[in-house]
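Single-structure report; data block below.
Just one protein chain is left out here, and the rest sit where they should.
Order as written gives the chain letters A and B; numbering starts at 1 within each chain.
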Amino acid sequence: MIVHVTTWHGELVQVRVATEEQTDSAASTSEAATSAPNPIAPEPKELLWGAGSFLVFLVLMRLYMFPKIKKGMDARYNGIREDLEQADATRLAAKSDVVAYEAALVGVRAEAAARVDKARQTLDQERTALMADATARNGAKRQAAEAEISAARVAVRDQVAAAVASVTERTAQLAVGKKPDASVVAQAVQQAMQTGGRS
Amino acid sequence: MMSNVIAFEFPPINELLRWKDVWAAGSLNKVGLIAVASALIGIFVFMSAANKNPKVAPTGTRNLAEVAVEFIEDNIIMQTMGRDGLGWTPFLLTLFVFIYLCNLPGIIPLLQMPATARMAIPMFLAVLVWVIFNFSGIKHQGFFTYFKNVLFPPGVPKALYILVTPIEFISTLIVRPFSMAVRLFANMLAGHLLLVIFALLSEALLQARDKILIPVGILPLFMLLFLTAFEVLVGFLQAYIFTILAAVYIAGATHPEH
Partner (left out) sequence: MEALARIAKVAAAAGASAADAKNNAAAGSAGFAYGLAAIGPGIGIGLIFGSAIESMARQPESAGMVRTTMFLGIAFTEALALIGFVVFILLKYA
C-alpha cells in the first residue's frame, strides 16, 4: 500500500512510503520525464529519409514526370481547342451559307412574284382586250342582226303592203269595175296597216 | 466504481511518437518509412500517368495526376502568383502531394501515424521553402535590392524604419519558416494525439470491469469516428495551406510590389 503525505512545514516536504515496485516505476517515470528526448526535436534519421525521398520525388517530377504530363495535357487541350475552333468555323460557314441561301431565296421569291404579277397583268390586259373585242363584236353582230331584222320587217311589211294593195286593187276592180288609182290604194293600205291590226 | 476510469493512464508522449528502428539502430523508423512510401506512391502515380497515352480521355492515375496539376495551377498559383508563377507548378505540386501523402497515414487504419506529426519533415520542407523564396528573391531583384525591399519596405516614413525593420526581419526571415513548420507539425500532432486519446478512452471504457461502463464507451468511439473524418479534412487542408503559403512567399519575393 502507498501512503502519500504532503505537508507544509515552513517549506514543501514530501514524504512517500512506497513498496519496492512503486519506487521503481516512479523512478523510471520521473527519469523519463526529465531525461527523455524532447518530442518536438527532429530526429536526424527521419530528417534524412524525409528529405531524401522528397528531393528524389521533386527531381523526378521536375525533370521527367511533370513536363511529360503537362505536354500531354497541353496537346490534348490544344487539340480540343482546335476542334472547337474548327467547329466554330464550320458553324460560321454554315451560318453564312444559310444567309446567302436565304438572300437568294428572297431574290428568287421576289422575281417569281414579279413574274407572277407581270403574267397576271398580261393576262388581265389580254382578257380585257379580248372582252372588249368580244363586246365590240357582239355589239356589231347585234346591230347587224337588228338592222337585218328591221330590214326584214320593212321588207315583209312592204311585201304585205304590196300584197294587200294588189288584193285591194283587185277587190276594188272587181267591185267597182274599174281599176283604182294605185297610189291611192297604196296610201290607204299604208294607213290601214299603220292603224289597223290594233283596231 | 468509476475509479478505474479516473486512473486512466495516458502513455508518455514519446511512446506515441518515437518509433523503433526497423533495421540497425539509427537507420530507419516508421516515420522515415512513411516518408519513403509517400514519395514512392507519388512517383508511381505520376510515372504511370506520364506514360499513358495523353490523346485519349484521362483515366485512372492519369486522371488523378491531371486533377492534381489543375488544382495546383488554378487554385494555388493563379490565385496567388498569377500567370508568371506557372513555372513553379512542379515544385508546388511535389510539395502538395508529398505533404498530403505524409498526412494521410494518420487516418489509415493500422498505419495511424502521420509522418508530418514529427518535426523532421515539416522543418525540412519549411527550410527548403525558406531557402527557395530567398534565393528566387535574390535572383529576381538582386541581393541588395531584395534585402532592401524586405527590411526597408517602401512607402514607410523614414522615422518608422527603426521600428519596422526589426519587425520585418523577424517576421520574414525567422517567423515565416518557423510558423510554417510549426503549423503543419502541430496540426498533425494535435490530430494524432486527439485520435490516440479517444481511441484509448474508448478501449478503456469498452473493456471496463464494470459492465455499466461499457455502453458509455460508445461516446468516445463516436468522437473517434468524427475526429477521423475531421482529420481527413485537416490532412488535405494543411497540405493546401503549406503549399499556398509557399506560393505566397515565393510570389512576394519575386514581385515585391505586390
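In this section, a contact is a pair of C-beta atoms (placed from the backbone, for glycine too) under 8 Å apart; a residue touches a chain by one contact, two chains touch by 3 or more.
For clarity, every value in this text was computed on a predicted model and none was experimentally measured.
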Contact residue for the chain not shown (choose from B:Ala186, B:Ala199 or B:Leu221): B:Ala186
Among B:Ser27, B:Asn51 or B:Gln79, the residue in touch with the chain that has been omitted: B:Gln79
Residues of subunit B in contact with the chain not shown: 1, 3-4, 6-7, 9, 13, 75, 79-80, 179, 182-183, 185-187, 189-190, 237, 240-241, 244-245, 248
Absent chain, residues of subunit A that touch it: 1-2, 4, 6, 12, 14, 16, 18, 22, 25-27, 29-30, 33-34, 36, 38-40
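Keep this in mind: only the chains that are shown with their structure count from here on.
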Approximate Å spacing (C-alpha centroids) for the pair subunit A, subunit B: 61
Subunit A-touching residues of subunit B, taken from the complex the two chains share: 12-14, 17-18, 21, 26-29, 31-33, 35-36, 38-40, 42-43, 46-47, 49-52, 54-55, 62, 65-66, 69, 89-91, 93-94, 97-98, 102, 115, 118-121, 123-125, 128, 185
In the complex, subunit A residues that touch subunit B: 29, 32-33, 36-37, 39-51, 53-54, 56-58, 60-62, 64-66, 68-73, 75-76, 79
